[in-house]
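Missing here: one protein chain of the complex. Every other protein chain is in place.
By letter and in written order, the chains are A and B; residue numbering begins at 1 in each of them.
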Amino acid sequence: MFIKQQLMHIPDGFLSLILSLILWVISIITIFIAIRHYTKEKNNQKLPLMGVLAAAIFAGQMLNFNVVGGTSGHLLGAALATILVGPWEAVLVMTSVVSVQAIIFQDGGLLALGANIFNMAVIGVAVSYAVYTILNKVIKKGKWAVGIKGFIAGWCSIFIAALAAALELAISGTSPANIAIPAMGSIHALIGIGEGLITFAALLFISTSKKEMLDETSKGKPVDKSVLVGGVIIALVLAILSPLASSNPDGLEKVAEDLGFISLDSGPLYEIIPDYTFPGIHDERLATIVAGVIGVILIATVTFITTNRKKNSTQEK
Amino acid sequence: MLEVRNLNFAYPENPCLLSNIDFSILKGEKMAVVGPNGAGKTTLLLNLTGLLIGSGEIFIQGMPLCKKNLPAIRQILGMVFQSPDDQLFSSCVYDDVAYGLIYQGKEKELIDRCVLEALQAVDMVDHKDAVPYHLSLGEKKRVAIATVLSMQPQLLLFDEPTMGLDARARKQFIQIVRNLPQTILLATHDLKLAATLCERLLVLDAGHLVYDGDIRTALQDTAFLEKHGLDFE
Partner (left out) sequence: MSLYIKSSGFLYSLDTRVKWVAVVVIACIVLSIPIFTWAIYILLFSILFSLAIATQLPVKKVFHRTFLIEVPILLVLLPLPFVEKTPPYFFISWADWYIRISQPELLRILALMLRSWLVIFTMVLFTMTTTADKIFSSLIAFKVPAILINIIQLMWRYLALFSELARSMSAARVLRSVPSEKHLRNRFSRVGYNIKYTGSMIGSMLVRAFERSERIYQAMILRGFDGNIRTIQYPTMQATQFMQIGFLLIFGLCFIIGAYGINR
């Protein structure tokens, strides 16, 4: 139930090792800053709020709704979390959701988790926050104001995060930019509408039934300028870079190769490990055959021992 | 043990949730607060814990309830919430029961012993490592009581303790509470439960205290009960 049709969780093996590590580092730094913010604020009530909200968003992601043509859409929730608890707390909420999806439900990879946190919890939140805060200045009154702001923030968060994921795949050499970016971009431009509409409806529901929940980002609280600027920059860079990269995939590949992200056939450690120290078999086919034989023997032995032991123990009983 | 003088409480949007409440409880007494839904029972309990602060004076074991005394008072006073899911927020029963003790900075061995004793009192020792979500409502309720008992309070507040319990779980609950030596204040709309467990009764209606006295006398006055939305049968 949880596993199917998750949005943009990148599995392991689709990103180059170096890029995964870089994104891990960025995510970890962001998480630490978020925690620093939470501790500084000394609003202890937010701890249970973040935990329970993460649970609600996680559960909300299970609710599918039918879109035309047998496809179904569902929620990511970065925009909702940002609007309800503020950007830094939303980073922690989304990090928890994405991490548990990867660890317990194998949704998205383990080494790729850094990238997934970066896309959904960092970019998704920063972009939502930037869009929502800017719209706050533009749309002020009106029955549907909150909902409309939420819709746009939700759509942007999905679309930009998907562009980021596509760019990461392209930089890793997994899929060329002229395929990855249009494919991910167009699918998620559609999925984003679903996200936006749900955010819209959910926010309208909240504004009629428990308005004080929305006070966090709408009024009273000063705008967090660093997140605002960060979100705007991320959104602009990705929005400009993606079409450029997809119209010139070879250029991107060249850049990625120069930076050491791609080393497709040889593996990322090829340069580091020197030539002459290698033990092992130098014929690839022979190695595969030997490995196959060893594997079969290993599995057969373990199966034999285990079944024997099982038999013995049942006999003893 | 507990003394409440002229307690008033109001939310900005909802005036007069409690007005002019005066009562006191003696040590070892078991008392029930009854009233229809929305009478202010939960608000009263939350005021006694200091989670909500109204006007008026509250003394617990002679100590006035104020910010300075809160840590001391929270050692004396424990509250069992209506929904055990709100109270069992850790990932296993042991952690939940130990939570308060960890915050008191107790030693590991002492924590182990207190947790065990508390679980024994509610007959849940076998479920020490269980996940709260997997327990039945009655079991959760008992664990919720243990989380409070482990801190060895002298005054226990219960908010709608039998809500949603089946007959057997209700019986178990009554058994457990009967054996507790603590002073008990029980907020419920279940008059039968109040009658089995308590000697004294407070009736709260729309934020006003309309009765304070022996429970049997009140139960015989059907007109009075009717008037305040209560029903004994």
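Keep this in mind: a residue touches a chain if its C-beta (ideal position, glycine included) is under 8 Å from a C-beta of that chain, and two chains touch if they have at least 3 such contacts.
Quantities reported herein were computed from a predicted structural model and do not represent experimental measurements.
Visitor: Check the options A:63, A:239 or A:259 and report the residue that touches the missing chain.
Guide: Once the missing chain is taken into account, the touching residue is A:63.
Visitor: Which one, A:118, A:132, A:159 or A:200, makes contact with the chain that was left out?
Guide: The missing chain is touched by A:200.
Visitor: Looking beyond the chains shown, say which of A:80, A:135, A:158 or A:171 touches the absent one.
Guide: Looking across A:80, A:135, A:158 or A:171, the contact with the absent chain belongs to A:80.
Visitor: Which of these touches the unseen chain: A:213, A:241 or A:255?
Guide: A:213
Visitor: Going by the contact rule already stated, which one of A:100, A:134, A:148 or A:255 would touch the omitted chain in the full complex?
Guide: Result: among the candidates, A:100 touches the missing chain.
Visitor: Which subunit A residues would touch the chain omitted from the figure, given the whole complex?
Guide: Against the left-out chain, subunit A lists 3-14, 17, 20, 31-32, 35, 38-39, 42, 44-45, 47-60, 62-68, 75, 80, 84, 92-93, 95-97, 99-100, 103-104, 106-107, 109-111, 165-166, 169, 174-176, 179-180, 183-184, 187, 194, 197-206, 209-210, 213, 264-270, 273, 275, 277-282, 284, 287-288, 290-292, 294-296, 298-299, 301-303, 305-306, 310.
Visitor: Using the document's contact rule, name the residues of subunit B that touch the chain not shown here.
Guide: 46, 49, 51, 71, 74, 78-79, 81, 83, 85-92, 95, 98-100, 102-104, 108, 111, 131-133, 147, 151
Definition applied: only the chains that are shown with their structure count from here on.
Visitor: Based only on mean CA positions, could you tell me how far subunit A sits from subunit B in angstrom?
Guide: Between these chains, centre-to-centre, one finds 44 Å.
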